[in-house]
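Heads up, one of the protein chains got dropped from this complex, but the rest are sitting where they should.
In order of appearance the chains are A, B and C, and numbering begins at 1 in each one.
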Amino acid sequence: MKLHKFNSADQRRYALEKKLGLKLEKIKSALIEDESKLHCENLIGATILPLGVAGPLKLVSLNSGQKRLCFVPLATTEGALVASVNRGCKAISLSGGVKVFIEKVGTTRGPIFYVKNLAEAVSFKKWLTQNQSKIRSALESSSNHLKFLKFDYQIMLPYFYLRLYFDTDQAMGMNMVTIATEKLAELIEKELDIRCVSVSGNFCIDKKPAYLNFLSGRGLKVWAEIEISSAVLKQVLKTSADRIFSVWLSKNIGGSLISGSLGYNAHFANIVSAFFAAVGQDLAHTVEGSLGSTSAEIKGENLYFSIYQPAVMLGVLGGGTKLQIKQEAIKVTGAKTSQELAEVLAGAVLAGELSLLASLAEGSLAKAHKKLGR
Amino acid sequence: MKLHKFNSADQRRYALEKKLGLKLEKIKSALIEDESKLHCENLIGATILPLGVAGPLKLVSLNSGQKRLCFVPLATTEGALVASVNRGCKAISLSGGVKVFIEKVGTTRGPIFYVKNLAEAVSFKKWLTQNQSKIRSALESSSNHLKFLKFDYQIMLPYFYLRLYFDTDQAMGMNMVTIATEKLAELIEKELDIRCVSVSGNFCIDKKPAYLNFLSGRGLKVWAEIEISSAVLKQVLKTSADRIFSVWLSKNIGGSLISGSLGYNAHFANIVSAFFAAVGQDLAHTVEGSLGSTSAEIKGENLYFSIYQPAVMLGVLGGGTKLQIKQEAIKVTGAKTSQELAEVLAGAVLAGELSLLASLAEGSLAKAHKKLGR
Amino acid sequence: MKLHKFNSADQRRYALEKKLGLKLEKIKSALIEDESKLHCENLIGATILPLGVAGPLKLVSLNSGQKRLCFVPLATTEGALVASVNRGCKAISLSGGVKVFIEKVGTTRGPIFYVKNLAEAVSFKKWLTQNQSKIRSALESSSNHLKFLKFDYQIMLPYFYLRLYFDTDQAMGMNMVTIATEKLAELIEKELDIRCVSVSGNFCIDKKPAYLNFLSGRGLKVWAEIEISSAVLKQVLKTSADRIFSVWLSKNIGGSLISGSLGYNAHFANIVSAFFAAVGQDLAHTVEGSLGSTSAEIKGENLYFSIYQPAVMLGVLGGGTKLQIKQEAIKVTGAKTSQELAEVLAGAVLAGELSLLASLAEGSLAKAHKKLGR
Partner (left out) sequence: MKLHKFNSADQRRYALEKKLGLKLEKIKSALIEDESKLHCENLIGATILPLGVAGPLKLVSLNSGQKRLCFVPLATTEGALVASVNRGCKAISLSGGVKVFIEKVGTTRGPIFYVKNLAEAVSFKKWLTQNQSKIRSALESSSNHLKFLKFDYQIMLPYFYLRLYFDTDQAMGMNMVTIATEKLAELIEKELDIRCVSVSGNFCIDKKPAYLNFLSGRGLKVWAEIEISSAVLKQVLKTSADRIFSVWLSKNIGGSLISGSLGYNAHFANIVSAFFAAVGQDLAHTVEGSLGSTSAEIKGENLYFSIYQPAVMLGVLGGGTKLQIKQEAIKVTGAKTSQELAEVLAGAVLAGELSLLASLAEGSLAKAHKKLGR
């Protein structure tokens, strides 16, 4: 059965229902956006995810210097997640707000070139260094929204790996940078007769769990911090600074290192995936989003707590953000730019980490799941 | 504003709309399931993801020996993904079907215990070895659907890390194993006076990118393979065995290793996240799902191609699968059990990998995205 | 010039001297062992390493329950190393002795087999599980000193990786296990017609920095611990518990994780390499020896400190231990068995870590090197 021969989701779904002897009523009802605007082949309808909201979350941006209150939309089927982030938001608001800082690393694409030998690799490297403006012209020729930032390289013969970094403005921009990279590959093939084996060579590295993204970053690097008083720890989080510290050290750090993890955190992936699903990001970028570390420090009886995410890939233009339902969720956050959206995520991730570590410290994780999750 | 004080999604959304001066029409319309059955706190509605279908996919199960045809529902906003998997399915069907094999590793949970010193660690280890039936009783006391399989341990003083493996039957089962682990923690605290610092200690390791899951597996280990003739390579995939081999070696292997990746693949995460979103799995498990390797071998002019995913966490009961819309999608796959669902995923992942590597080999990736994605 | 054509080190060295116009007087003088007993081809003499001794080190074995005093021979050209270990030994002795525990994991070898497809891999796995005694017979046929312990496996098609664990008694035993593995390969090739691609397939994994050895161990797993009073911290180590804790947390843990390290320590490799050189071990096993973690905990004003080395490869028989000069150094340690030798190493490693962290905490590292190293 060739679903792509049909002209509409209704026809395809109908054909599939007939073929399989099923009724796909909910999948039909969920198609509440104009299908001509959806980028999904063989469309038969849509699926849903429940949408909850945590907050208000008090944010202080160290980039802009501005404070704001925002709400955090989270799409999830996992009970207790929204409640957990919500509790963290409350602790944060009572502590003056979470401070966040964003550094743009850039969206990356990593083409592979085949070099005949070491001598060609060495001269290719030299050419790359000496022809920056020509390279920039090629890379920026395909879009006005894209700015080439820099490149890294690695030589593992007979392959030469490039990693190109781009500022993609308000879009996450993977498609944009792929097209730009093709332009550079054409230039190199023409000028140097060095063949591009693959426009994407995993030195990007996109949607795979890799130390490279931990070290060098990808998209945006995001930090957030809070200091919480013993009173708030006790009243809101039902625990103390030293208990959270102890869980943090033994679990987020010790447990992660003994497991060979690149994520020194408790559950970044939960918050990242639920937020990404809500605001129209690529769900597979949850992989990079789960990279990162947390830190805890006892200051008297207070707790200093911070999170670091080195590879946040998101945008407010393009991709899933074109859906009206995703625009509604972005409006709930109040974010106008990618950076502001990342600030909300950073605050939510800190809130979620703090709350889960507190639950573990007081021994209530299973109870929460029993009550909310089942 | 305290959203959790309201009694319904409508009331909460209305309050939020008023507070923010917004209209959340689509979020309202998407709430097509009975909200009393959704496990999401502070619910204000739902969000949607477009749903496409790839296939038919011809599967041969090496566990059951059975052959079947199935369809692959994928929920995504990324253009070209469904088309790519679909093309892979076509190549597979023309090649006699993808062979898949599943090995159950078990759902894991890793509590941390605080040991006073090395001597206590040594005697705790001995106790664990000598009291297996008592341990089993404690662990299996909370559910009839759960079977304790085995444990691993690590000692990093003053912490003792356990990793408990469970057969959770047809459910993914994280909540179930958390509750079971609390029972064991109670037993240990009572009998040995050794304190459980955290019921989850990242030696689990859940939703973080970690070599432990690559090596030891988590949930299900999944393999899939296909041999594709040069004719199918040429007609369907527009390329040849040696070109795919070359992209595989330089990108999936070389590019991954130089990036410190635990994913030796091109885009497992794309297929895993889209499939998980469609059939009601936990999206954050995309992190484990992006672990894994691919292999390619030139056999004459044919291509032998295989994939390996060591940590597939999924189920057909519990969690998001309780939504009717997810049940509809599961029915589209034809899977009755977790294992059958994993077989469909394995076939789809192989299809998607093969198709993307072929696109890269023939240089059409950017073109596909330009046409389908924007 | 074909050095291997000559019959003695003198002839070879003489030929080389003539060819290069050099005099190699020291290299000649250093050849103080009977060359017929040295396993080094193209021998032209020997080289030396200065030998210092740290200690006495007070050891408490948790395996045997025995206490003993021992000395630690270290061969090194790096100033400050012996002094540093020596200072640690003093702090240990004043604190009642370092407690050590050894767990035998076994020497490993990992052959690779070529399987035609997934079905063959599955049936090979079944064969391995069902023919344990036949496998044992093959493996143990070549030596009386070798006992087969267990195997792990991994399937990455078309390759099947085995990891065989052996008890090699008092020898490190790599050669022994290679020979044994060949016997198994012969059996498998004969019985199953499955070809052994390589008798060593890096799933061993020998002399490469790998998380597998961190997680599963290799050779011996070694733990050591000490609790040091504030008085000893102040008088011997010139610092305090909280300062050492702070350096430990930021450097050994934080600095290591941000660097993608498998060694969560300050300088295991220094002590391991100097000890291995002194007592006749394979220097390349320094790689595994540099794996491992340290931990610190503040107990009131005391410091609890421990080290863990998961992959210590050593022996008191075979290899370099056949040299008389290595036997002398082993006698200095008082060790009669591999386990006792590992106990000395564990104590020395703890001593060295403690002392270096204390130096860093008080800011005296560069000073020590300026005074002792140049």
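Heads up, the rule we're going with is that contacts are C-beta pairs under 8 Å (C-beta built on N, C-alpha and C of every residue); 3 or more make two chains touch, one makes a residue touch a chain.
For clarity, every value in this text was computed on a predicted model and none was experimentally measured.
Although it is left out of the displayed model, the omitted chain contacts the following shown chains in the full complex: A, B, C. For the chain missing from the display, the contacting residue among C:Arg12, C:Lys58 or C:Lys99 is C:Arg12, taking the whole complex into account. The omitted chain makes contact with just one of the residues C:Asp10, C:Glu227 or C:Asp282: C:Asp282. Among the residues C:Gln170, C:Asn202, C:Ser230 or C:Asn302, only C:Asn202 touches the chain that is left out of the figure. The residue touching the chain not shown here, chosen from A:Gly79, A:Gly173, A:Gly219 or A:Gly260, is A:Gly260. Interface residues of chain A with the unshown chain, by the touch rule above, are 62, 99, 101, 117-119, 121-122, 154-159, 211-212, 215-216, 223-225, 260, 293, 295, 297, 304, 306, 308.
Against the chain not shown here, chain B presents residues 211, 214-215, 253-254, 256-260, 262, 264, 293, 295.
The rule is short, and it goes like this: only the chains that are shown with their structure count from here on.
Taking each chain's centre as the mean of its CA atoms, A is the chain most distant from chain C. A straight line joining the Cα centres of chain B and chain C is 38 Å long. Annotation: 18 Å between the Cα-based centres of chain A and chain B.
Residue numbers of chain B whose C-beta contacts span two or more other chains: 154, 156, 159, 211-212, 215, 260.
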